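Starting off with a structure, shown below.
Removed: one protein chain of the complex. Kept in place: all other protein chains.
Here is chain A:
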Amino acid sequence: MAATAQDSQAPLRGPEKKDEDREDETEFSPFYGIDKGAVLQEARVFNDPQIDPRRCQQVITKLLYLLNQGEVFTKKEAAEVFFGVTKLFQKQDINLRRMMYLCIKDICPGADEVIIVTSSLMKDMNSKTDLYRANSVRVLCKIIDGQLLAQIERYLKQAIVDKSAVVASAALVSALHLLGNNAEIVKRWVNEVQEAAQNKNNMVQFHAVALLHALRASDRLAISKLVTSLTKANVKSPLAQCLLVRYVAQVIQDSQPGANGEQRPFYDFLESCLRHKAEVVIFEAARAICNLRDVTARELTPAITVLQLFLSSSKPVLRFAAVRTLNKVAMTHPLAVTHCNIDMESLISDQNRSIATLAITTLLKTGNESSVEKLLKQIGSFMSDIADDFKIVVVEAIRSLCLKFPSKQRALMNFLSGVLREEGGFDYKKAIVQSILVLIQEIPDAKETGLGHLCEFIEDCEFTYLSTQVLHLLGQEGPKTKEPSKYIRYIYNRIILENATVRAAAVSALANFGAACESLRPRIIVLLRRALSDNDDEVRDRAMLHLEQLEGKAGGPEAVQPRVDVNLGAMEKSLADYLAGPTDKPFDISAVPKAPIPTRGASALGLPSGAAAASGAPGIPATSAARKDPTAEYAELLRSIPQLAPLGEVFKSCESVRLTEEDTEYAVFCVKHIYESHIVFQFNCTNTIAEQVLEDVSVAMDLADAADFEEAFTVPLDTMPLNGVGQCFTVVSRQPGAIATGKVVNILKFKVKEIDPSTGEAEEEGYDDEYQLEDLEVTPADYVKPTLLGNFRKAWEELDPATEKEDEYGLGTREGLQEAVEAVIGILGMQPCEGSEAVPPNARSHTALLAGIFVGYQQVLVRMSFGIDAANNVAMKLVVRAESTELSEAIHQIIQDA
């Protein structure tokens, strides 16, 4: 039966050609050695008085083949071909005519040439033959301008309501294209289009519905009416039904949210589409429901159920569509997707790697702490047979999972080290090493195991770049561990076995151990001596320098790892100036401005700053991205000040605040560091005047408006550096763990010494002076810092409901909800959870969840609901739960003060 069917559809092409090359089994192409010039020559047959339709058809095919292969025809050549083709209209051959239509469309004649074919095409438009009418409508509409369009408008209107589906579709699709430039004319056809929307043919109905919508696209009310009438009418065509689902979703999106519990208009319609017989409609509806703004779990359930069925379909396209949609839902509603986890797990081994990767990242989003091990086992079996770029996505997902569940770091770290040992390209290995580096930085418990894995990795690492990076890290972190000696063997092995670059890095790393651990120093010296006979200059030089330093010469052991506290930009400039000027004096590095703040270890390693935030990595939920945390930036600096050591660990460092106006003699910034029972005010001071030296700098505080504080001590700054940054500290104490607030008045005190312009030296005698700085406010927000939270709902329920405080605030006119949400998050300084900081576009209301901890490590959680009205006025309801009522009130205080 199939054979008959195909024969009844047989092409009219001559079979003779086929028989000729039957024997020729090697690849045969009728276009072999085709040449544009020759084909254009051949195209002269169009001008023959006796037209051979088959021959002409072949020539047109060759021309189209050339166009298709990217050959470019000059304007003249195109015009010649076009004129030739127009001559063929005198021949009534249906197949030739069909090729002519295609050729004219592909050549796209210029405006002045169009006129030649319009009459022929208009004749075809009135032909009795449906296919002539349909094709000529398409060709004409593609090539004419507005003026000609007005002339043929009448025919097009007729064509839209033509009995033949092919003609009606051709006219409707052409109208959709014309809408761009000739909307006024097309709008006059709306009655005909309405009629066509009732057409029994699926495609005609689809095109008519699309055109009806496009005609009303700018008018919300008209769209709403259209949707109401279409949902009542029986739309039969699956594609038209898909359009309708999209329109309905749009109407829901634009409508005001109903009160709680009230069902959305048209939700029933979407749900009924889930039971449509065409898969394409079912999926469109499920997707629309999943993308609804503020979708509730109850609304999601039926959509998730059909998507779950698609997950086990035999068609990859269906599985992909479903898993992609669920992956998106998992970002906002992880719980709703957990039902699909079993089906999702079986997709990990899917042949289509896009599906497998989407399944894994979905599982990583929905997974809870207890399922981590199981998940890792499954991923492990699948990792070996996927491409590197997918592996990188997985590694990054693992990294964010580890940051989310630090208690699972052991299992996750083992997994990373396992994949590190396997085969892989540079980018993949780099992603793993970077992930381990980030985890070492972020999770203290992971440090020792992480270093251990990295040591093993460099034993057999073919990438110099990664080896040197790891060696550098070992040199930094190794000496601080409990048992530094165990790393030495790994590092020394590099000196014996590796290339010069790695050997040099290993020498420096070893020297770091020697400098930091006195007990190891004699052994390190022995090892370094062996590198003195290295055949590479750099390795020998480094070994020599470090040996001298370790033996107490050339600056001593402290100089092994010089703290580069100069501003590198300024250093470069000073050096250039020095070289440009007279050079009899040696270069003085102390004249170079100091760097503003010591850089974090992470940035020294060449990681993007705050790499823990895993910014931009695909497939990583934004929830796990830690907010940029200034605390870590300052920690090292604070540790280096001996006077501050008795205060304990810093809880939080606030953002830097400017206390002077711009362009004043002194620039002072203040950073507040919150400790358990103290606040350290760090003043970053800069002298901007070269004619004076400022010495013995400190900041005195008037605590009259901050009764809960008591001044403890100050750490003065010897000299305020010129155009560099120096720090002085003022420390105040308060009740341990208390959230004391108030306003602090600051006075900068210092001794001024003028510089004698003739000698360039400062005067012996100076005088005391002071300078009034701006006041500084200590607010409750200073005591709270963001914290990562895996499961907000669980944490919320665990907190005592009695501590709950609720209030409503008007936020005034805002640009949009997203801006309002970001502003409040910025004020509270807390961590958004579960991706709730992202407001869906066009949303009229939104709920954001925040987590933070107060000083003394007390948890506080915030649930904020935002609503926006037509005039962009934003209102917010803020519900807080914390470990004590006092803390809840403090949060409200922050908002009231803002």
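Just so it is clear, a contact is a pair of C-beta atoms (placed from the backbone, for glycine too) under 8 Å apart; a residue touches a chain by one contact, two chains touch by 3 or more; residues count from 1.
In this text, contacts and distances are computed from a predicted model.
Novice: Missing chain's UniProt protein name, "Ubiquitin-like-conjugating enzyme ATG10", "Vacuolar cation/proton exchanger", "Elongator complex protein 5" or "Coatomer subunit zeta"?
Specialist: From the listed options "Ubiquitin-like-conjugating enzyme ATG10", "Vacuolar cation/proton exchanger", "Elongator complex protein 5" or "Coatomer subunit zeta", the omitted chain resolves to "Coatomer subunit zeta".
Novice: Using the document's definition of touch, tell me which of A:Leu148, A:Ile185, A:Ala214 or A:Ile827 contacts the absent chain.
Specialist: Here the residue in touch with the unshown chain is A:Ala214.
Novice: For the chain that's not shown, point to the residue among A:Trp189, A:Tyr247 or A:Trp796 touching it.
Specialist: Counting the whole complex, the residue in contact with the absent chain is A:Tyr247.
Novice: Can you work out which residue in A:Phe82, A:Tyr132 or A:Phe681 touches the chain that's missing from view?
Specialist: From the options A:Phe82, A:Tyr132 or A:Phe681, the contact with the absent chain belongs to A:Tyr132.
Novice: Sort through A:Ser29, A:Gln50, A:Ser370 or A:Ser519 and give me the one touching the missing partner chain.
Specialist: Candidates A:Ser29, A:Gln50, A:Ser370 or A:Ser519; residue touching the omitted chain: A:Ser29.
Novice: So that we can see where the missing chain sits, which residues of chain A does it touch?
Specialist: 1, 3-13, 17-18, 27-31, 57, 60-61, 64-65, 68-70, 72, 94-95, 97-99, 102, 105, 129-132, 134, 138, 142, 166, 169-170, 173-174, 176-177, 179-180, 203, 206-207, 210, 213-214, 217, 239, 242-243, 246-247, 250, 279-280, 283-284, 287, 314-318, 320-321, 324, 351-352, 354
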